[in-house]
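Here the structure comes first, spelled out in structure tokens, and everything after it is commentary.
Missing here is one protein chain; the remaining ones are kept as they sit in the complex.
And then chain A:
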Amino acid sequence: MAEADLALALAAAAMLLLRAIGLLVAGALRPDHPLVAWAAAVSQATLAAFVALAVAVPGGAVAGLPWPARLAGLAVGLLAWRLLGERLLPALGAGIAALLLVRWVLQ
């Protein structure tokens, strides 16, 4: 087995284990249990940090987009979401359109 395949197999097994521990531990708990509330807070904070980092200091291909374009994409997406009855699909489209427009203007 090639190195990349072995790494993939190990990572896939580890992912299942992480999910399984969560289901096993919390399966018998009520949704308002403090452990569940803490886990939900950590998950929400992780997701929020992911978004903040992906916009402010992204890695990979997104890093090639200028920061004003990324910021415009986020701002227009949120504004469209607010103005268009909190519908995700049009807001997503508006955000990506703003991102590409600002990037085109800046190039």
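Operating definition for what follows: a contact is a pair of C-beta atoms (placed from the backbone, for glycine too) under 8 Å apart; a residue touches a chain by one contact, two chains touch by 3 or more; residues count from 1.
The rule we apply is simple: contacts and distances are computed from a predicted model.
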item	value
Protein name (UniProt record) of the chain left out of view, among "ArsR family transcriptional regulator", "Cytochrome C oxidase subunit IV family protein", "Predicted branched-chain amino acid permease (Azaleucine resistance)" or "Polysulfide reductase NrfD"	"Predicted branched-chain amino acid permease (Azaleucine resistance)"
Option touching the unshown chain, where A:A7, A:L83 or A:V105 are the choices	A:A7
Residue ranges of chain A at the interface with the undisplayed chain	3-8, 10-12, 14-16, 18-23, 25-31, 33-62, 64-65, 70, 73-74, 77-78, 81-82, 86-89, 91-92, 95-96, 99-100, 103
